[in-house]
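One structure is given below, represented as structure tokens, and several questions about it will come after.
Left out: one protein chain. Kept in place: all the others.
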Amino acid sequence: MINRRSTLKSMVLGAVSALAMTAAGMPPAQAQNKELKIGFVGVTSGPAAAWGTSNVRSMQTRAAWINETGGVKIGDATYNVNIVTFDDQKDPKRAIAGMEKMAQEGIHYVVGPNVDDGAAAVRPVAEANGIIYFPYAFPKALYQKPASNAVLGMIANYQSGPAIYKYLKENKGVKTIAFVAANESDPLSQRDSGVEAAKALGLKIVAQNDTYQNDTRDFTPVLTPIVSLKPDLLVLSGVAPANAPLLIRAARELGFEGLISTETAQDAKVLEEGAGEYANGFISVGGASTPEIASDMMKEFVSRYTKMFGEYNDESNTKVYALEYILETLKANPAAINDVGEFKKTMDSFSAPNPYLKGDAKLSYVGTTSFGQKRQLAVPMVVNEYKDGAFHTLFVGTVD
Amino acid sequence: MEQVIANGFYLGAQYALIALGLTLIFALMNVLNFAHGQMYVLGGFISYTVYGQLGLPFVVALLASGVTLAVIGALMEKFLFRTVIKRSLREESTMLLAAATAFFFDAVILLIFGEKQRGVPKIVKGVFNEGGIIMPYDRMVVGVLALVFIAAFVLYMQYSRVGRAMRALAQDRVAAQLMGVQVDRYSMIGFAMGAMLAGIVGGLLVTITGVNSGIGGPISIKAFMMVMIGGAGVVGGAIAGGFILGMMESVGLTVLREYGDVTYLVIFAALMVFLSIRPNGLMGKPWG
Partner (left out) sequence: MTRSVKIASVAAFLAIVFIAVPVLISVSGRFDLYYTLTSVALLSIASAGVWLTFYIGRINIGQGAYALMGGYVSAILVVTHGWSFWPTLPAAGLSCAAASVLIGLPILRLRGVYFAMVTLVLTEVARLLALALPITNGAKGMVSIPLPGALSIFGLTIIPDFATLHNARLAFYLLAVALMVVCFAVVYRLVHSRVGKLCQSLQQNEELASSIGVNIAYLRVIAYAVSSFFGGVAGAIFAAISQSIYPSSFTVIDSVNFMLNCFLGGLGYVFGPMLGTLVLYFGWDLLFQTGRFQLLIYSTLMIVLMLFLPNGLLSLAATTRKKG
């Protein structure tokens, strides 16, 4: 018995020391180049894992690519980019811990969090520690004064929504519109601003109160009453990539014949597997990987991503930009590398060519109209239509 | 309204099948299996790989899901739950083990199958549309299959030797042991069967709703609710609970849709009131 107890004890001790060792076992530092750490705080496990995973993988792909080709030159020094990631499990309390970790690592530029509550929760830490962060969350309070450390990493739905509705109203004769959203903060807020935009355009809103639990697997009961109202356009506000094909399929099987759209980024493969030809004509917002607009650099990015992780995720198109912006802005003002005050100064005038888009598109900071200050990345607003397993660009808009 | 009833009936059939496995494991071992949803997801991914990726017949995929999960369930019982139940002072302690295995499955599934939603080609094409009812044929097939599985399970529990032994075990563990039932063996079989049911329903539903690595937890919670409505540890209760929840969702989402997010609020509140009036669900054993 005594023997057994001591084995037991040593096993527990072993477990604890294993923990301690993993904590101590840092990745080995790179030899000649200096190291530039860029943080990521977002969700890479659980039901919303797709959001953060596509996000972090696009950063890791780009970082590996930069390091392979000799690093990035900022000022007089050359740096290897090291992405430090933290999985917040979509829990705002964890997100704060993640931001504290980033501060501890001496990181000043962090991509994420992916959702509203996390982005709001990390604000005190980011401001106290001089961290600029790039959330994928839309609440305006994050970007308006007095807040100043958050930079919206993508197009907000209150920017893309009106453009999409307007396009569909003018080109496809859409007159009536219905909204459906998951009963969570992000989708509901997006639905509310979608409703506002539709009203402003004079569209008739036939349904706006329908919601579903985010873990719903069968959407027929949710959609049955909406489909019977026969709207011209069904908007899936803030829909998670996992739910989009299920909603589309259920609506079409119930005989819905109008258009379906969303203002979030989706993945073509997921749509193809989950809804097949039912997804044809589905309109969503994307990045720059469609053949019409992708530059050679974008194509190489996609192929490197695919090689590194086995499969590309189309959501990553919209998420490739944050890291690029951080590095390009640092190149423009090397003093910003440890001083976000300098970064903010540079933001007002910064401009560089957009390497991912054909033609002479520019990288710059925008958002004056929506937030009263430049706290948004000027990523192209690419509106895509899904057809037979791939996206095709309907139109490309801009935000100011 | 016919459509709403049909939706509810289909939803109920799939829910009931999900709840069966959970209630079986609970009845035999008093283990609230938090990993039930993850087992469902695993079954879905196995079916996805065999049917969707390798292109083998759907029946083979379903079989593969069931068998794999049965083996996993048996191993879990033998090496994890049996040990912990014997060593712990309070049997609720298995909840932590169940939750840990749920996390473990979540991690493994995410690492192997990735973060994306997956789907397979339809097993039957076309949509039935008559008499005010719209129902795709593949849903009808899946609904009928679910009913067949439920019936087969009930008959097996009722008339087979193993089924009788398990029912005895569920009724009174000590008495069953005294009557010569091999408790360990039948606990293992029961756990394997519960896991198998989860795998089969996951494999079945992947044809309709696809599968993704993150839905295990929510599925478990939904299954808990069904079991609770019907009464924990009773086969009939799980079936009734599944159908009731399915119907409530379908009707509620139609009737209450004007009021925004309140459908689930009403369902949950009704559940709490119902249980305060009937503390053991519709037909559960006292003490759960």
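A and B label the chains in the order they appear, each numbered from 1.
Operating definition for what follows: contacts are C-beta pairs under 8 Å (C-beta built on N, C-alpha and C of every residue); 3 or more make two chains touch, one makes a residue touch a chain.
For clarity, every value in this text was computed on a predicted model and none was experimentally measured.
Asks: Based on the whole assembly, the unshown chain contacts which displayed chains?
Replies: Within the full complex, the chain not displayed touches A, B.
Asks: So which of B:Val181, B:Leu265 or B:Met283 would be touching the chain we can't see?
Replies: B:Leu265
Asks: Touching the absent chain in the whole complex: find that residue among A:Asn114, A:Asn183, A:Gln208 or A:Thr264.
Replies: A:Asn183
Asks: In the full complex, which bits of chain A touch the chain not displayed? Write them out.
Replies: Residues of chain A in touch with the missing chain: 2, 5, 8-9, 11-12, 15, 18-20, 22-23, 25-27, 44-45, 85-87, 89-93, 96-98, 100-101, 103-104, 115-117, 120-125, 128, 139, 141, 183-186, 188-189, 192.
Asks: Could you pull out which residues of chain B are in touch with the chain that's been left out?
Replies: Counting over the whole complex, chain B touches the hidden chain at residues 26, 32, 34, 80, 83-84, 87-90, 92-93, 95-97, 99-101, 103-104, 106-108, 110-111, 217, 221, 224-225, 227-228, 232, 260-262, 264-265, 268-269, 271-273, 275-276, 279-281, 284, 286-288.
Note that only the chains that are shown with their structure count from here on.
Asks: Could you give the separation in Å between the centres of chain A and chain B, each centre being the mean of its C-alpha atoms?
Replies: That gives a centre separation of 34 Å.
Asks: Under the touch definition given earlier, write down the residues of chain A that touch chain B in their complex.
Replies: Touch residues, chain A against chain B: 44-50, 53-54, 183, 188, 207, 209-215, 217-218, 220-222, 224-225, 241-243, 245-246, 253-255, 267, 269-270, 273-276, 310-311, 313.
Asks: Which of the residues in chain B end up touching chain A in this complex?
Replies: 3-4, 7-8, 10-11, 14, 52, 106-107, 110, 114-122, 127, 129, 134, 136, 205, 208-210, 212-215, 217-219, 221-222, 249-250, 253-254, 257-261, 263-264
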